[in-house]
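One chain of protein is taken out of this complex; the other chains stay put.
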Amino acid sequence: MAEEFEPKIVAFLCKWCSSAGSDMAGVSRMEYPPNVIPIQVMCSGSVSPLYIFTAFNKGADGVLVSGCHPGDCHYIKGNYYARRRIYFVKKLLEFIGLEPERFQMSWVSAAEGTKYTQVIKDFVKELKPLGPQAKLRRNP
Amino acid sequence: MKRTGVFVCHCGINIAGTVDVKKVAQELIKHPGVVHAEDYVYMCSDPGQNLIVQAIKEKKLSNVVVACCSPTLHETTFRKASGLAGLNAYRCEIANIREQCSWVHKEKDKATQKAIKITKSAVEKVHRNESLEAVSVPVTRKALVIGGGIAGIQASLDLANSGFDVILVEKSPSIGGHMIQLSETFPTLDCSQCILTPKMVEASKHPKIRLMTYCEVQDVSGYVGNFKVKILKKPTYVDPDKCNLCDECTKVCPIVVPSEFELGLTGRRAIYIPFPQAIPASYTLDINACPGLLPIACGKCADVCEAKAIDYDMKPQIIEEEVGAIIVATGYDLYDKENMAEYGYGKYPDVLDGLQFERLCSASGPTRGQILRPSDHKEPKEVVFIQCSGSRDPENHCAYCSKICCMYTAKHAMLYKHHVHDGQAYVFYIDIRSGGKGYEEFVQRAIEEDGVVYLRGKVSKVFEDKGKLKVWGVDTLTGKHIEIAADMVVLAQAMRPAKGAQELAKKLKLALDKDGFLAEAHPKLRPVESVTSGVFLAGAAQAPKDIPEAVAQASGAAAKAVAVLSQERLYHSPTVAKVIPTLCTGCGMCVQVCPYDAIALKDDKAEVNEVLCEGCGTCSATCLRAAIQVKNLTLSQVHDMISACLGG
Amino acid sequence: MTLEISSGKMMDKILEKKSLPLWMEKLNAWTVYAPRKDENERWNYEIIDHAPASLELAVTTLPAKALIFPQREVFLEFSKTIEGNRETLEVREVLPNGKPFVIFGVRPCDARAIWLLDRVFGGDFTDPYYWKRRSQASLIGLACHTPPWENCFCLSVEGSPHGEEGLDILLTDLGDSYYVKTLSTNGEKLVQAARELFKEPQPDDKKKVQARHAEARKKLVRGVKGTKKERAAALQGLFDSSLWDEESMSCIQCGICTYLCPSCHCFDINDEVDSISPLRGKRVRTWDNCQFPDFTMHSSGHNPRPDKASRLRQRVLHKFRYFVENFDQVMCTGCGRCISLCPVGIDIIKVLDKVSNHGA
Partner (left out) sequence: MANFEDLKEEARKLLREGKIKYLIGYGTGGNGWQAIPVFIKTPEDVEKLVWDPTCVHNLARFLVDEKRRKARQKQPDKRPVGVVVKGCDSRAIVVLLQEKFIDRQDIYVLGVSCEKAGVIDDHKLARKLGGKKPKKIELAADRFLITTADGKVEFPVEELLAERCLECQANFPVLYDILAGEKTRKAVDKPFGSVEKIEALGQEERWRFWKEQLDKCIRCYACRSVCPMCYCDECVVDSINLAVTADTTAEEKAHKVKWIQRSAESSENFVYHLVRAIHLAGRCIDCGECERACPLDIPLRFLNKKLEKEAKELFGYEVGFDPAQPPLISSFKDDDPGDFIR
């Protein structure tokens, strides 16, 4: 029997909320699938569209950008810029025909270990039926 | 040539239990640039740290990666250790394989694979790290305290007594805040003014405190240790040094307006002293009320003033000051009358709020301490106190609990009974929150000794009926409908952030919480610090609190400020944005997005003020040409981390 | 290195137009390319599934070059494995494979360009990658009876509307049939593959062909002045001329003129690393071109060709001076692409006219 497809996900987590939130999930020993490799950035506002395209180009099946809730940004307003920027990236990727499920954004606060866990679980669940991402991937 | 050492921590079984730490080390030694990889049971222990120190020395490591717990825990530890071995602290990076791996997964092989990727990714990052030195700046050893209520006064005194100069700015003509309006304070029932005025005097006489009343902070620039503030001094048109407090001017002043201090229960003249013990003890001419500063318009006050203290030509002044730390203690206001139409607040003169009732109880108040109805000056025989008026009502009003109302309502009911022995006091409450030293006993005393009737339930409506105030409510314990014909209704209005606090927050680049109170840096661990370093919070500006809490936080904020001011120089993280001039075209987008005004254009190129920059990197994501990047988290580094994450 | 040229014993043939598709279908030992027009009236070479009724004079956007010297070509694949402290680096050469292919309807100018490329890649140093593909390719040219578009100028650069260089077969359109001139053993094979379709030419067919060719030469209106030697000479003194600044004012530094040129052949070699641990990647050759600012960028950051004037100059000098000096040929076959496809209408003929005026 063929092994089940395990999506590769890169998650850009802002240091102060989402990365802290995923730490919280760890501290509370919540379990979630190991498909996500986190990359800690200072602020969701620092996530360049280049990162997202590159992640897909290098073979990510899904990409997550996660930051502080609106109004809670450690850097006051970085996440507002992120919200705008990411919106355009998302629309563009959908426009060229990438499955919308493959690129997600979430707000996860330092206290929301449960939410982080849920976000990852849902993400993995939605990616599995899609199979590997070959559209933007170098030599798939 | 890169010579990187990788150190994998077991953390007992916390990591080793789910991650094959030996395998992680074996895989990492194969990674280009890695010349040393080992695992150890507790890397953060002294022997663990020594392993790192030795390896750095013996293998001449140029970089270090420690795969262990979250960087929030031991990053400093391992950077210090690297420092001890003569390696620049910023050449040490943490791979979080505990919170973000071993603790959240069960299948060992998968967790191990993930740990390997996380660690490789950290190695790739560290390979492009540059050695950095902390950015250092001198400190202006002077503090600014904004708000002259009990919190502001306490903070100023603590700072001054620690030997630092303090500027205390208060927007109204006198310091004292709301506390000076109170009659007695719970749970001890000692006279509020009696305990506050000595502090007010001490503050005004303190050689290190510069009192600036009737002033407002207009602009704040700079950064921790080096703030520049512009303070607007509004004209009082009265020279406090000449004024001898003869009070002749108020006698001749033809204008009467509602008194702020008495909360409109009485009036005051256009030229006035807010209250007898006001500090500074001087008169203020309220330009908005005064018919005009020209002798032809009125000029009576100037005519009668023998001290020639009244100067119609006084102009607003902008005073510029430099300070090293700022404490914001802007306090609270009560929830607006307009919002409580269902309780007839603002419509019926005998529906009062807590502060107005304080004034009625106060010996120095408009009724000289007798409790009388504002409408007919009769003694109210039945008084209904309504708690949570505007609080704990997410649908219509404020979602939060204003915290102090349970206690002061009990106090009010009690004081009422002390004044009107044959009167009856009813308290409508959702539930009683009396956490605090002697608080619960205090409430019990009100119920048992003073026979205050507590009714569990919400009041639906208050309306006038034959000279009485009909109060409709439901006792949720008995389920009975309740109707009380009261002579007076006192509303425990919700506490709101003081008006103008929001604008001030903008000037100081402070964050606000969802209710508009000033946000602390961390709800548990940094409760008196704001998100802007060097700016601290005290009192009800941060959240509803009672006097002891406000005083405690004020002292806490003062202590934090002292920690800044007592430094020779301040040190700032060097992982800040860096401009690559050959790529920068000077479009200025980074300048626009920077939350800290840390970037400016100079000769058509962006330039970063390293002291202001917090390294958030929003500029680098905005820049279309990668011309501004954050040191040690550059685009190239993230690129390499992405490859590593994806097994590349 | 050269290709096997015809044994000389070959006979010219006649192929009726209606038999053309049959011929193509017979060539199942080859991959067959022919020009096809898209909805924008642009021509491209496509592998044909069903054969076209006839061949038209087609200026394909990409010249035949692209099929023999592709935009991207893998040279070798490498990988490193580490066992304990033993490292083993594995390198595997990748040569083009796949079956022989034949390109129908090649313009003589494009074929001549490939004949020029043969000199570059098959000269003192043989390029195995180029040559492998080249030896698999057969080019069937279609003589131009009229210039296929307004900017043809082959005659003035040693080419001809019915030139034979680089071709295995030259077809000349005689109305309802093609005159088939076989020029190489590859050509012979192609004819042999369907010999029953070919007829012997009539005595006057050759005359018709000559008339057709003469007609084509007559219709060719554009051309560059002088001989290759004269032009090369004229360019000698113009290295620092202000002419290049003026002529390059409107240049936008794109790669169209060079990438779509049938004879431009500059390339870049990069290692494309797919994974750093374990190390895995390819060494790849891709087109490069002298109009890109980074073409001459040194790792020091210094760029010896800092502006577009120097880059335009390089393109002209390479084609009309250096190549003449090195190979005694003009590296331009007058196909007219760089003129017709330039987004800002830079016209190399006009540039060369200015050059010769300067010289005069």
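Chains here go by letter, A, B and C, matching the order in which they are written, and residues are numbered from 1 within each.
Here is the rule we go by: a contact is a pair of C-beta atoms (placed from the backbone, for glycine too) under 8 Å apart; a residue touches a chain by one contact, two chains touch by 3 or more.
None of these values were measured; they are calculated from a predicted model.
Trainee: Which shown chains does the chain we cannot see touch?
Mentor: Displayed chains contacted by the hidden chain, ordered by label: A, B, C.
Trainee: With the full complex in mind, choose from C:30, C:104, C:198 or C:287 the residue touching the hidden chain.
Mentor: C:287
Trainee: Any idea which of C:253, C:275 or C:356 touches the chain not displayed?
Mentor: Per the contact definition at the top, the residue touching the missing chain is C:253.
Trainee: Which residue numbers on chain A touch the omitted chain?
Mentor: Looking at chain A, the ones touching the missing chain are residues 49-50, 53-54, 57, 70, 77, 80-81, 83-100, 104-107, 119, 122, 135-140.
Trainee: Quickly run down the residues of chain C that touch the omitted chain.
Mentor: Touching the missing chain: residues 38, 40-42, 61-62, 71-72, 150-151, 246, 249-250, 252-256, 259-260, 268, 270, 272, 284, 286-289, 292, 294, 297, 299-301, 306-308, 339, 341, 343-345, 347, 349-350.
Trainee: With the missing chain put back, which residues of chain B would touch it? List them for me.
Mentor: Residues of chain B in contact with the hidden chain: 1, 128, 580-583, 585-590, 592-593, 601, 604, 622, 624-627, 635-636, 639-640.
Heads up, the rule we're going with is that only the chains that are shown with their structure count from here on.
Trainee: Suppose each chain is reduced to the average of its Cα coordinates; what separation in Å results between chain A and chain C?
Mentor: Chain A and chain C have C-alpha centres separated by 47 Å.
Trainee: Round to the nearest whole Å and give the separation of the Cα centres of chain B and chain C.
Mentor: From the centre of chain B to the centre of chain C is 73 Å.
Trainee: Averaging only over C-alpha atoms, locate the centres of chain A and chain B and give their separation in whole Å.
Mentor: 33
Trainee: If you look at chain C, which of its residues touch at least two other chains?
Mentor: Counting only residues that touch two or more other chains, chain C contributes 274.
Trainee: Among the residues of chain B, pick out those that touch two or more other chains and give their numbers.
Mentor: 643, 647-648 - these are the residues of chain B that touch more than one other chain.
Trainee: Would you tell me which residues of chain B are touching chain A in their complex?
Mentor: Residues in contact with chain A: 70-72, 96, 98-101, 103-107, 110-111, 113-114, 117-118, 121, 509, 511-512, 514, 531, 593, 595-596, 614-618, 620-622, 626, 630, 633, 635, 638-639, 641-643, 645-648.
Trainee: In their complex, what parts of chain C are in touch with chain B?
Mentor: Residues 82, 274-279, 301.
Trainee: Chain C touches which residues of chain B in the complex?
Mentor: These residues of chain B touch chain C: 30-32, 120, 582, 643-644, 647-648.
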